Each structure stands twice: as C-alpha cells, then as structure tokens.
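Note that one protein chain of the assembly has been removed; the remaining protein chains are unaltered in position.
Right after this comes subunit A.
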Amino acid sequence: MTAPRMLRGLMAAALVLPLALAGCGGDDSGSKDGKTELTFFWWGGEARAKLTQQALDLYTSKHPDIKFKTTWQANQGYFDKLATLTAGSDAPDIFQIDDNYLAEYATRNVTEDLTPYKDSAKLDITKFPESLWKYGVVDGKLAGMAMGENTQGLVFNKTKLEAAKQELPKTGMSWEELIAWAQKAGPATKIPGTMDPSADYKAMWVWLRQNGKDLYNGNQLAFTKEDVQKWFELWKGARDAKATPTADVIHEGNETDITKQTVVTGKALTSWVWANQMPDIQKNTKDELGVVAYPGDPSAQWARASMYLSIYRGSKHKDAAIDVLNFLANDPEAVKILGTDRGLPSNLDLRAQVAATVTDPAMKASIALEDELVKKFGPSPAVPPKGHSTVKTELRKAAEAAQFGTATPAQAAEQFFNAAKAAVSG
C-alpha cells in the first residue's frame, strides 16, 4: 500500500470512528420512546443522592414523559469533571455549582441566563429572599437558581468542652475573645483550642467586612496588603499563644474534605465551616457538636446561596430543565423530601414548613443559628468574580507559608496580594 493510500485510509478511519462511537455511546438524550431524558450532575454524599433521586422520581411520576440520567460524586474532582464535560460540549442539562465557580462558568457563557424564565414566571422565585436569588446574578444575568441558603458557622466540640467544664463559644464574641477562649480551653481539654482559619477565604472575608472592607468590589480586590498582613498577624499571635494546633495539623484541616476537619478528627475544638455542613460533620464523630456564628459582629455575615442549580446553555431541553428547577424549589412535597441537605430551602414559605418538621439535632442546630442570624444579616456581597478559585488557592499557599514560618506575615501578605490581584484582573 502506498503512502497516500494509507493516509486516505487512516483519515477515513479517523472520521468514521468517532461517528461509530457516538452511535453506540451518546445521543441517548433524544426521544427514544417519545420521552425526554435530562442529565443531572451534582456533588455530595450518599444521603444527598438518595434524597435527590426521590425528588426526581416524584417529578417523573407527575411528568411521565421526563426521565433523568443522574450522576453524582464527591466534591473533590467534581469541578474537573464538569470542566471536562463542558470542554467536550457535553455538559449535563442541569448541574450543581457554587459561588466559587459560578462566575467562572457564567462569564464564559456556559450557563443559561435564567432571567427570561424568571420574568415569564416559568421559574418562580417570588418566594425567595431577594438577596438570596440575587446572589446568583453575574454581569446582570441570572446564572443559577439558589438551591439553598447557608452562612458561615463555627462548629465546636460540645462534649469535650462540657466534660472539662469549659465555656462554650458564643455568637458575638470578638476574635480576640475567641483566641483567649481557645488558649484556655485547649489545655483544659488537652485538645488544641481552635483551628487556625487564616488560610480560609470565607473567614477572612467575614473579618474584612467587619473592618469595613470586603473581599471583592466587582472585578477588584476590596482590601489592601496591610489588611491581609493584619489578618495573618492576628493568627500568628494565636499560634504563638498555643491557641491553635501546630502548622502540620492546620495544613491537614485546610484540605477541603469535610470529613478531615479538625473538629471531626479531634485535632482541635473548632472548625470553620458553612452552617449547613453541620449534619455531615456530626455524622463523622460521636461527640456532640454545636455551632455559632464566626467571631465579631455577625452582621458581617450574609445569607449565602449554599449552591445553585444551573442549566447548560447548550442543552437541548431547556424548557424541561427549567420546569424541573421550578419543581425542586417550589413543590411542597419535593422541598420536604430534600430537607435542608443543600441548605435551608430557598422558598421562604416552604422553609418554615420544613424547619417545623426537622428531627435531626445537627440540622436543628444549623437552622437555629440561621434563624438567630437572619435578623442580623448584612447585605449580600456580589458573587465572587472570575479568578476567585485561584484567589482561594493563593490565600491557602500564603497563609501556610506564614503558618510554617517560611514567610513572615508581611511577606506572605505581599505574596498573596500580588497573586490575587493578577488572578482577578487577568
């Protein structure tokens, strides 16, 4: 066989094979047996999978022409997979996303703008708190429907503290008071007092807002190098006073996996989390946990959309997908099934009903915190801009450099500030 012939053969094969593969694999989203199949992708644990499947089954029982092909996995690796699916123009019709990534996807036009559906009431968000649904707006487009509400929560080990006759942390205590408390509670319980949250953007964010600053203002950083330095120094003081675990333990806690939080592993008395994660954390320890707001003035916290459901702009079944979103947020039965697993239900009427029937103590505690804070919540900031995921990573790197002592707080602050500035402007 000559070279040109071989090439022609190869090219033909290269052309045919993808078609053949497509024939056996893809394209089953269409209308075999006249039904529409929607793909649905989320992260979470088994409990969430069970609840979500129940709610979707309920939808199918009411709309027999709609079927679901669901995929779920742990948070780690979720966004790699979502990005890869998107790159292949094969993103799911409906997918779960959070404020760390919403702007990344929305500014690149991956998500469908839900504004027209909202205006035509196909997607009813009139029962949502205004600040909550607006937290899904990116560049004037509604990029995701808030699928729940949460806020920052400081989880602490109630059992160990009570056994050692120590005070419990309270909402409204100052940062200095918390550190002083940790310095005292640590030796009494023989467990380091508080996890060091200096690598945690959401803790720094609350602290910045209490100091009249913010994390972002549009596509700009809303803080200075000096602010970050003060933040790092605050926690260097806490570490020096032995109010926190050692740097290597802090490093372990900095990893995102909820099951590795210091309060779960018994390596500190507290962890800095989102309030709706309480039940998940509680499942991993026998000790009873409690939750309060982050230190300082709680009005710096806000009602945050714990996560969103977004619709892929390239979806062939947008209207069907919108109806499903509407159902999951506003159908009394569906909302009851989903409970507070993704955060407090967005629909305020239904939220009250769900809250009244919750039995899980950890879930009750997180609802109680939000009920307490709801009157104090400050205005919501805008959704973090494109580049936020890099800012998060850079904060962790810089904070860890300060924690391990490879950089002074000033050096670490400078390193983070420059990297963060480049990330959001780039």
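Some observations on this one:
We adopt the following convention: contacts are C-beta pairs under 8 Å (C-beta built on N, C-alpha and C of every residue); 3 or more make two chains touch, one makes a residue touch a chain; residues count from 1.
In the analysis below, contacts and distances are computed from a predicted model.
Considering only "Dipeptide transport system permease protein DppB", "Carbohydrate ABC transporter membrane protein 1, CUT1 family", "Pyruvate dehydrogenase E1 component subunit alpha" or "Multicomponent Na+:H+ antiporter subunit F", the record for the omitted chain gives "Carbohydrate ABC transporter membrane protein 1, CUT1 family", by its UniProt protein name.
Residue A:401 is the one among A:56, A:401 or A:424 that touches the chain not shown.
Contact between subunit A and the absent chain runs through residues 1-2, 6, 9-10, 13-14, 17-18, 76, 79-80, 83-84, 86-87, 89, 104-105, 108-110, 246-249, 251-252, 254-257, 389-390, 393, 396-397, 400-401, 404, 406, 423.
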